[in-house]
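Everything on this sheet refers to the single structure shown next.
Only one protein chain is missing; all other protein chains are in place.
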Amino acid sequence: MTGLFDGTFARGGAAQAVSDEAWFRALLDAEAALARAAAGLGLVPTTAADAVTAAAADPGGLDLATVIVRAADDGNPVPPLVRVLRDAVGERDAVAVHVGATSQDILDTALVLLARTALGAIDGDLAAAAEAAARLAAAHRDDVVMGRTLMQQALPTTFGLKAAGWLAGLDGARLRLAEVTASLPVQYGGAAGTLAASGGSGVALRTAFATELGLADTPAPWHTVRLPIADLAGVLGAVAGVVATVAVDVVLLAQTEVAEVSEGGARGGS
Amino acid sequence: MTGLFDGTFARGGAAQAVSDEAWFRALLDAEAALARAAAGLGLVPTTAADAVTAAAADPGGLDLATVIVRAADDGNPVPPLVRVLRDAVGERDAVAVHVGATSQDILDTALVLLARTALGAIDGDLAAAAEAAARLAAAHRDDVVMGRTLMQQALPTTFGLKAAGWLAGLDGARLRLAEVTASLPVQYGGAAGTLAASGGSGVALRTAFATELGLADTPAPWHTVRLPIADLAGVLGAVAGVVATVAVDVVLLAQTEVAEVSEGGARGGS
Amino acid sequence: MTGLFDGTFARGGAAQAVSDEAWFRALLDAEAALARAAAGLGLVPTTAADAVTAAAADPGGLDLATVIVRAADDGNPVPPLVRVLRDAVGERDAVAVHVGATSQDILDTALVLLARTALGAIDGDLAAAAEAAARLAAAHRDDVVMGRTLMQQALPTTFGLKAAGWLAGLDGARLRLAEVTASLPVQYGGAAGTLAASGGSGVALRTAFATELGLADTPAPWHTVRLPIADLAGVLGAVAGVVATVAVDVVLLAQTEVAEVSEGGARGGS
Partner (left out) sequence: MTGLFDGTFARGGAAQAVSDEAWFRALLDAEAALARAAAGLGLVPTTAADAVTAAAADPGGLDLATVIVRAADDGNPVPPLVRVLRDAVGERDAVAVHVGATSQDILDTALVLLARTALGAIDGDLAAAAEAAARLAAAHRDDVVMGRTLMQQALPTTFGLKAAGWLAGLDGARLRLAEVTASLPVQYGGAAGTLAASGGSGVALRTAFATELGLADTPAPWHTVRLPIADLAGVLGAVAGVVATVAVDVVLLAQTEVAEVSEGGARGGS
């Protein structure tokens, strides 16, 4: 059962992309990808990496209730998740779990995977809105409405031009989303970011880890320099600004006295 | 089962105070109090108000799953909750449900009830921290540690004086919490804030509604002038600032090289 | 000559209250008050305190250009200001300058003095707005306009009730300003906040310093626990919120199609 306010206000793909289930899946995806990357470099047996991948693909077989309880004590869910994953694959294959990694490597990489999915969901919504704006711009190309300055009627314009402005904003927001999505990096540095536990293969392992997940590689860990998070904040702020601009325009145009749009579609002088 | 990140980071009374269950309880408490207030003024039969109070006290007997589903369509959970509550008490007593009210009256009043409980939980935590700071201030009154300017050692001070500074901050935060808690107001204005549906008794009903819930009365509805929300934001910011100051002090004092405090208790020169 | 954007957007008492001239005056007022407070307790000769007060009252006689240049090197204007003030009063009376104080004592106290003046200017503007709202509420008590829900016409209300809502918000903002103004505290703790340089009279000197300036006394320095700054931020946010609400209401009511108010005054059914 969805919650009262979750169900009311936080619907759709972006909300699901950051659910508890999605977090578990992303943490497990990161661990599995790291195991495969390590196997590809010959650091662990391929059979062990396969076992980790199989265990991670079946969260139902893992004792996640214990992870949740212990996460509160560790202040971080990765240590108990690693223990549960090692138990699941058995002593022989446990060597492929969490190779040379520290908790922040897995948490940040999972965060980036969630962000990629959520940005994809947001982009889908923006694409639909942009398509609608494009249709309105074409359909109402010559429909004259009042242009306003400081909310006072100023000069005639067309509803199509207003919709074209929305389209330009939505396209601009999508372009920025695409750039940030393409630059989302893997995190991998090991404890204190030194790659000391990666047996001399740390840089190669970071590259292979990135390739496994389709994420960007980085020359250094970003555990203290949080530019990717700043990028996410920046682009989400830009998207919210564009969507709010369109929404406020629509609410203003829909006022009873103005009535240039209504819920059924644009009046737009037609 | 508590969620992964809920369970890790959002524990304790304040988290429970804003759960979905707490929201339902607060919405129902608001409706029941309004029914009793209306009965006290003779606007509805006392028996009807009693029936509403009884139904609101037993959420298990209400079809809340339907409320959740319909809340998404209405964009607001109050209309379906009112329908469910009217169904529960039956046609005769339905007159005592939502007397002269609009959705925002119930939502804002419930929000204020939740805030009061959450502020109480936060105040309990602050009181415990203040007591600990007071004990440290007394115990380490004469224990000399280095005072710092811009994180460089400057002049000797005592650990007791540091702890007394924390105590002053925590007490100051509690004082502000108490003031905001005491000023939390009921919301009651009816549609468009005119009290038009309250049959000439709107002002008296607002006062009686406030008294039922132990909230402050207001001369006018605050549905557009959101000072109580600004007060909440202000006081939570102040509390967070004080707690963060203490926390950063402790982390800095606990650094391996400084080691003036450790998890077992303050070293403080003793 | 006022600046281009200063002159355009930042006019009136609050802008002057935080000008460079006002900062110098506040820093000098703080030093003079501290000198008099110390003299009142017999810590320095009254004649020396009088000399400091006289020098501080005549900024034209002080080499403030040097203070500005050296402030950049010290990262803080108080050390060069103290040197200039000591030079101005001469060796014998220099004992009354900056008694037992650290730079932050003077900077924070001056900041609080500036804030008090600026809040007073803001309160004056709010009082004028509240009076206007009261006049509108009385004059248009019975003038019917449309009440709106989500910007759609909903139910009739009166323009007087709208204005009364503005009045309630403005009065609420003024009440909060008055509380914060009354609680603005002096800062006095000496280096590292220990009062060690105040010769055993630190607490009494803080009280006397507060009395000289009409500020609140505090049991401990607030150099690390910044609740007074949080209070300022909170109340300015609340004021801005109320003023913005009124402004948006007016802009919406003034739209060409709605035209319920115009720059000459409210139409409001009249």
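Note that the chains are named A, B and C in the order they appear, and that numbering of residues resets to 1 at the start of each chain.
Definition applied: contacts are C-beta pairs under 8 Å (C-beta built on N, C-alpha and C of every residue); 3 or more make two chains touch, one makes a residue touch a chain.
Since the model is a prediction, treat every value here as computed from it, not as a measurement.
Engineer: Looking at A:181, A:218 or A:255, which residue reaches the missing chain?
Structural biologist: In the complete complex, the chain left out is touched by residue A:218.
Engineer: Going by the contact rule already stated, which one of A:57, A:138 or A:227 would touch the omitted chain in the full complex?
Structural biologist: Residue touching the chain left out of view: A:227.
Engineer: Which listed residue (A:154, A:178 or A:247) would be found touching the missing chain in the intact complex?
Structural biologist: A:154
Engineer: For chain B, which positions touch the chain that isn't shown here?
Structural biologist: 146, 148, 150-153, 251-252, 254-258
Engineer: Quickly run down the residues of chain A that touch the omitted chain.
Structural biologist: Touching the missing chain: residues 147-149, 154-158, 161, 164-166, 168-169, 172-173, 176, 191-194, 196, 218-222, 224-227, 230-231, 233-235, 237-238, 241-242, 245, 249.
Note that in this section only the chains that are shown with their structure count from here on.
Engineer: Looking at C-alpha means, what's the farthest chain from chain C?
Structural biologist: Relative to chain C, the chain with the farthest C-alpha centre is A.
Engineer: Could you give the separation in Å between the centres of chain A and chain B, each centre being the mean of its C-alpha atoms?
Structural biologist: 32
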